[in-house]
Structure formats: structure tokens, C-alpha cells
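Can you read through this structure? Questions will come right after.
The complex is shown incomplete by one protein chain, all other protein chains being positioned as in the whole.
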Amino acid sequence: MSGPTAYQVDHVERAAQTPDTTQPWAELGLKEDEYARIREILGRRPTSAELAMYSVMWSEHCSYKSSKVHLRQFGEKTTAAMREHLLVGIGENAGVVDIGHGWAVTFKIESHNHPSYIEPYQGAATGVGGIVRDIMSMGARPLAVMDPLRFGALDHPDTARVLPGVVAGVGGYGNCLGLPNIGGEIAFDPCYQGNPLVNALCVGAMRVEDIHLASASGTGNLVVLFGAKTGGDGIGGVSVLASETFDSTGPTKRPAVQVGDPFAEKVLIECCLDLYAAGVVAGIQDLGGAGLSCATSELASNGDGGMRVHLDRVPLRDSSLSPEEILMSESQERMMAIVEPARLEEFMAVARRWDVEATVLGEVTDGSHLEIFWGEELIVDVPPRSVAHDGPVYHRPLGRPAYLDALQADTTAGLPRPATEGLGRTLLDVLASPNVCDPAWVTRQYDRYVRGNTAQAMPDDAGVVRVDEETGQGVAVATDCNGRFAQLDPYAGAQLALAEAYRNVAVSGARPLAVSDCLNFGSPEDPGVMWQFAEAVTGLADGCAQLGVPVTGGNVSFYNQTGDTPIHPTPVVAVLGAMDDVSRRNRSGWQDEGLTLLLLGTTADELDGSVWAQVAHGHLGGRPPRVDLAAEQRLATVMVEATARGLVAAAHDLSEGGLAVALAEGVLRHDVGATVSLAGLRSRDGVDSFTALFSESGARALVAVPDPDVAAFEALCEEHSQPVLRLGTTDGTSMHVEDTFELGASTLREAHTGVIEAALARDVTPRHAATGRATGEGRRASGS
Amino acid sequence: MRVGVVTFPGSLDDHDAQRAVELAGGEAVPLWHGDTDLGGVDAVVLPGGFSYGDYLRCGAIARFAPVMDVLVPAARGGLPVLGICNGFQVLCESHLLPGALVRNDHQQFACVDQRLRIERVDTAWTGDFAQDEEVTIVLKNGEGAFMADEHTLDALEGEGRVVARYLGPNPNGSRRAIAGISNERGNIVGLMPHPEHCVEEGYGPGLDGLPFFTSVLRAVVDA
Partner (left out) sequence: MGTVVVDVMPKQEILDPQGQAVVGALRRLGQSRFSDVRQGKRFTLQVEGEVTEEVLAAAREAAETLLSNPVIEDVVSVRELVEGEVASS
């Protein structure tokens, strides 16, 4: 092992003198024309350190080279009116929304899919850590996390390895970090078998004047690296993972995974907040994927000058790391700040108080280049924008998949439907299915109470947290996606994901304000996948424009597939809403008897892609439910106003499993029953009892209203042309659908609970990935 | 009435404990792990969290913090001290309370709304409860199972030092379903559940945690 000084570095002067040196650009995932472009930008061959930087920053997940041309729609379709509440838009670490009274809220969702397949615990843990640092880097105090998770079949042996590891990792990191976990999703489908989706969301808040940005400005200002030491974590994790397939030839071929230290991150959060409060941070950037390569090039390119960095000053955990490795290391729990020299001593004093190591690496210059030195040698001398922002842009070929016509033609029309006497049994089967069952096995492993601001968490429709402890002002966040719908029609599927998250926020009583997305897809090199991606992005952008809520940022994750089979398109959509007093939020179940149950919205025969089709027939085909965003908007307006006026006792959105599941969940929430009649619904909407109960039509909600307020609520509906129907009342301890079935809460509960633990108890397998193919992954975002 | 709340690196519920003290009508005084005096507070809360990451053993490293050098003798001298969750672990590691907290028998972190019975009401922290009052308090931990040898357990029971006991199925394998204990004098209480999460309507399951914080204010006045 050689020390850093003994390392034979490739420097700029040498690169200029040896233009013909063969370089491993292909091994680093670069294409021939990309390598040629680097040589053209620099007017010489790159040094090995420059090559490392370009390769990692021009990888799919850092450069968005395949998705960029489509993601532009999010900006182009955002109108001036939609920007009204937007303080920081796409392109920064996370978008920032003005929620009023001087408060700014930032939120973002990202993926950590492939690392979580390889090492479920650490993969999931570092996914949480990464998104929390994104939020911190905006100047915000992180408030809460959420985790949309998708796994292979619940009864598959490898799910018994991946699921517990991921859940323990999300919990282990988030709990130790002291952030409440307020929601998310858990879904199972064989399409995620070799490629689980581990998405993580963080929401944070700050006063409007405390927003911080990732830019390095002011000649002479210092570049300070602080937090954990740099080790060999995930070296090449980004670019090698993103471009190569690895097989099961043994542990040596596995990439170094990142290990998270949530304690270090907790200390880093408090340290950052103290630094912000002291006013000593002129610019800040977190270190995530692509580590120092990303942080230095992004800070420098967002600034007004150049930057000089002495790489040999980076505190190392492993002294044998080469400069290229230091630039690419993904060691966790690190941040980079720009600090005025006069404030450095204050900065260092705060860092010392928290026992956080901080090192001045260099300074902002009046030049235009990012210069990185290793000892005396200049090893990087590049225009920073060429690394961070001006990467390649691909117009990948698109093609509507050939199978889609047949898939859409294969509707549920021909499938046998249960007779009236079988509807109770059907409900129990649906309640016991993996995608509808009680997720408590997962959610009870997360601390939902820490910091004492959680007004609502799982299993309610949206997570709700207080931002201002004096006034009760706060936010609601929901994430949703039905990959089955997106498989049938990615344009509609993305809009349905948006509609459901929007509805969940509104049904909780909050006014939807902004969107973040995590777009999980297969390989962009597959024209069918690329078509799905383009359709989904267009659908989402169009949907956001119609609803008037802007996309504020997000993340793209490509190469999610098992073998050559891509996952269902899974555009996970997170919607954030604001409330003036979160203590008024609506829970999804009723606590009192004698409330009137109202159904908002109309029901059509829409069972293609439904949970019923999956559970009863293992069927996926046809067209997803019709998207009606005007109806969603109407529903939201009514729910937000009714909540503010205190007319609502409980409210639950209708989604998977339709009215039947919404009613059952409402009963199970507090063990207070319901008696409803479907007669009015059947005659008004022209549907049979089965369709009334199990159709998954959108823009619907079940609302429990105290008797004295029913007339006012109905008048409000009429005012907004919102269809509303009296279904029945809350009473007793059973779910009674008149003339159809009556099931006791205990019977419902027996079906609904214990499903996940029972499945996990069946299989005990070794903890490691046996075999499998996992490919590229995106985590850091320069914007989506 | 001034109640100190100690922040160790990795403390998480320090802010919550301060809020609970204020809602109970006291003045919360933040104390830092590096402090070498207690600032004249009338009582101290060691809050929940993962001090020093809970690495090595929960509470094992926090025990050696400078603030503990002044807190331990003060507690022995009668200062009311409440250790919640990680704070309970610190009190055990510091030998202010007997026993230890070990990994939950089901091997998982669990966050639940837990039913408890308050069995000792003459401590500094439980005076505002009725004897054998049943309450719901948040329980959230990975290493919350109280463990001690049979002799110690018998002594705790015999001396009436079991402050709170879990009701219903044992949530974590705690010996004799013990949720909290006190020292003989009753000024030091260790509690696995989190009363500071049950002090505000709409944020957490009810208000059953508030009496822990009102009790100590009264105890200090009466003392």
C-alpha cells in the first residue's frame, strides 16, 4: 500500500505532453463520442482525475442525459400562476414552496433502488440519509420522512431477504436520526422481484429569509468540507453501477457499498442549523452520489467565478485512496460550505461544539475554471459547467411497445364477477391481499412521534406535520403510484398517480401546492421503456398544469429491470399541501357513532387493472380508470373548505379496492362500524353492487359528517357542482352493506392484519443477494 | 420551577421534553452534555434518543459525559431525575437504577401506543396519578426490555419500586412487564415509554403523559 504522496499522479501538464496515452474511458462508462467531446472541451486529453469526474458526472443518473429532453416539459408547462408560491424551482437540491406567514417548505423524493437490492439495510439507510442532506442543504430543518417501497411477490423467498432489510434500514437510520416517518407506500408485484424500488422523501421547513443555495461566489471565500471522513465507500458506485451489469460471480465483483452513520447525520443536522443561525454560510451543497466531483463542480458552476481545491487536504479514513477515488467516493454524512474568511473562526467554533470535523479545502477564485491540486500538481483544470451541467443530451429512440394493443384489448369484461352473496368473501380476499393488507408490520418499525409535531401518519391518507408550533400551521404530504395502471397506459397512469396523491392531501384537509416525483423505469436503451417514460412525463406535466401545481424537483431512476424484463413504469408522485392549522386535519376513520357517511364523486364500471382483477383472477389488462382532473380539483376545493369550516369528522379517499376497502378501513381505524345502502348509488350511477363496491374510479372520497353539519356540507357540494350521495351512518361494530353482507370488525381485522408477518415467517433464507441483475441507478439530481 | 433537559449528541426527544415541561407549567432549561454544572435547576430530564448513536451499548458512552459527573451526585442527593427511554438506559449504565435494558425479544424497533398501569404514585414524577391508574403512552425503542436478576426483580417488587407496568401482551419481553422503576427514595425514575409524546391534543395519543411533568413541579414545591 502506498501513501498519498507516493502515488503517481496524472497531472494537467503531463496530459498535455502525452496526448496519445490510452485511457479507460469505456470502462468508466463513457461512449467514444463523449470521450472525444471531453478532449475537445479541454483541448487535450483529460487527466485521470478529470476523466473520473466527467465519467461520473456524465453518467445517466447525474446528467439526466436520456431524460433531460423530456423533463424540460415540467418547466415549460409551469405557468406564471403556478410559480406564485414557488420560491426555488427545479435545478436546486430541492424545490422550495411559500406556505405563507413567512414559512418556506422544501421537499423532495429520490430513489435508492439498486443499492437496496444488493445490501437492503445499508442501501435503504443511505437512501434516507441522502435525501435528508438534500433538504438540509436548502437551509431547512428536516421535519419528516416518507418511504414508498415496492417489492417482488410477497411469497417469493428473496422478498423475505429484501423486505425486512429495507424496512430495518429505513427505520434504523430514520429513527436514530430523529425524524418522524409519516407515511409512504408498500406494494408487491413480481415485476419488482430482482429490482425493488426504495424511494425516500424528506420534507423540511425554514423561514423564507433562511433559504440557502448551492453556489460558490465571492472571490476569496473559502471552500470548507465538513462532516465524516472520506473513505472508499461506493467508489464507482454511481457510474459503474449505472452502466454495467454485474452477475453473481462472487463478492469481489460487488461494488463497495456505502455504510450510513445516522448518528453522524443527526449531529450534522444540528451543526448545520447552528451554522445557518450564525449566518456564516454563504453557499452550501450536500455530498451524495458522485461525492466531491459533484459538490465542487456544481458549487463552482452556480457561482460567479472559479474555484481552487486542494484535494490532499481531504480528511481520509483510508490513507491509500488515490485522488481519483477521493473525487468519486460516496462516503456519507458530508457537506461542503462556502464561507467568508472573516466568518471562518465562527464556523469552526460551531463545528467544534458538535465535534464535527471541518477542513478548508480551497477558495473561490476570480477565474473561470475549477482547479484541483494534489500537492503541487494541478490534476483538474476544467470549466465547471462542462462537468456539472453541459453533459451529453440523448434523444433516445421511442417506440410504443408492440404488446400494448393486445394488453389493452384484454379487459376485465370477460372475467366472472361474484354474485351478491359472494361480495363479502370477495372483500375479505381483497383485504388480505398484499397490496391492501394492513402494513403495520412495516410502519410500527418507524418512529412517527419524534419531535412532537406529527398530527397524522400511517395509516391515514396523508402524513401531516406542524411547522409552526405557535400557530399550528403545517403541511400534508402524500406519495402515490399504481404501477399496474401505468403499465396499461403510462400517460394516464402518471396522471392517476398525481390525482391520487393530490386527492389524499386534499382529503386530509390541506390545500395542494406542489409536486415532487421519482420516476422509476426500465432501461432507457429499450425504445419501449423510453416511450413509457416520455408518455408518463408528458402526462404528469399536463396533469400538473391542469391542476395548477408545479413540479419542484425530483429524480429519475432508469435500468430497473429483472433480466431483460423492465418493471412496470412507476412514476411515484408526491404532493405537498399546506394547512393553517393542522390540528383540524381529517383522519381516515371515524371515532363516533351516528355520523352521516357521504360518498363524493361518481362511480363507473372501471375494474381493469384493479385490485379485484389481481386478487380474483391474477389479471392485468384493459384500460385504467378515466382521468378527470377537473373532478379532482372540485373534490379538493370542497374538502379543503369543508375542513376549514369544521364540517368533517373523518374522510378517506377511494383508491385500491374502491368503496368496499375504504369502508372497511374506516371501520377498522377505531372499531366503529357503518351501515350503508348501495341503492342510491346503483340507481344514480347505473352500476351493480359489485361495481359500486370494487370499481376504482377516481375523484371519490368517503366522508363522515356530524348530523348538524350535513346540510351545510351538501350545500357546499352543490355550490361546487360536486356530486354527493348519502350512503348511511356510522354505528355498531360491523360493516353492514344492506341487502348484501354484514362483516364484524373482528372478521375484517382477521383478514386484514398479520398478512406480511405470516408470509415472512414462511421463508428463512440467507441475507445476501443470491443472484440477480441490477443495473443503473440515479440518486443525486441536478434536477428533474 | 426550572427543569433541566440534557442534550447529548444524538439526543432526539430533548425538544419534546422541553415542550412537555413548558406545557406542564414549568420552565425548561436546556443543559449540554459538556456542562459542568446544572445551572441550579430543580429537576432534570434525561430525554430519549440515540445518544452517541447508541453504539457500544445504549447509554454506555453518555454515562461518561461531563454533565453526568455533576448529575450523579445531585441525583444521589435527592434531585428529581426522570430518564426516558435512552435516559433510562443512561441511568442504568450510571448505576443510579438497577438492571439493564436489552434488545426487544422480537428483535425489532417498535413504535406503538402502549397501555400501562402506574403502580407507584409517591415518586417525584408520578404524584399526580391515581394508584393503579391505567394510561396510554407512546412506546418506541429497539432495546427496551428491562432485565435484571431474579433477586433484584424481587427486591424491586418488594420495595414497591416498579413505577409502571405494561398491560396486555408484553411488548418487548421486559421482565415482569416492567415499564419503569424508581430508586428507593423515589426521586429518580426510569421509564421506557415516552410521556413527552402524550402532552398535546392532536399530536400523539392523548394527554396521559402530562401528569409526569406536573407531578415534579408539585413535588419540588412541596419539598
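In order of appearance the chains are A and B, and numbering begins at 1 in each one.
Here is the rule we use: a residue touches a chain if its C-beta (ideal position, glycine included) is under 8 Å from a C-beta of that chain, and two chains touch if they have at least 3 such contacts.
These figures come from a predicted structure and were not determined experimentally.
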| item | value |
| --- | --- |
| Hidden partner chain, touching residue among A:Val198, A:Val257, A:Leu598 or A:Met639 | A:Val257 |
| Absent-chain contact - pick from A:Gln122, A:Gln193, A:Thr365 or A:Gln495 | A:Gln122 |
| Option from B:Val44, B:Ile61 or B:Val163 whose C-beta touches the chain left out | B:Ile61 |
| Absent chain, residues of chain B that touch it | 52-53, 55-56, 61, 64 |
| Touching residues on chain A - with respect to the absent chain | 118-119, 122, 228, 231-233, 251, 254, 256-259, 261, 263-264, 317-318, 331-332, 355, 766-768 |
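In this text, only the chains that are shown with their structure count from here on.
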| item | value |
| --- | --- |
| Inter-centroid spacing, chain B versus chain A (mean Cα positions, whole Å) | 36 |
| Interfacial residue positions of chain A with respect to chain B in the complex | 168, 171-172, 175-178, 261-264, 266-267, 354-355, 444-455, 466, 469, 582-583 |
| Residue numbers on chain B that touch chain A, as the complex places them | 9-10, 12-13, 15-16, 19, 49-50, 52-55, 108-112, 138, 140, 142, 194, 196-197, 199-204 |
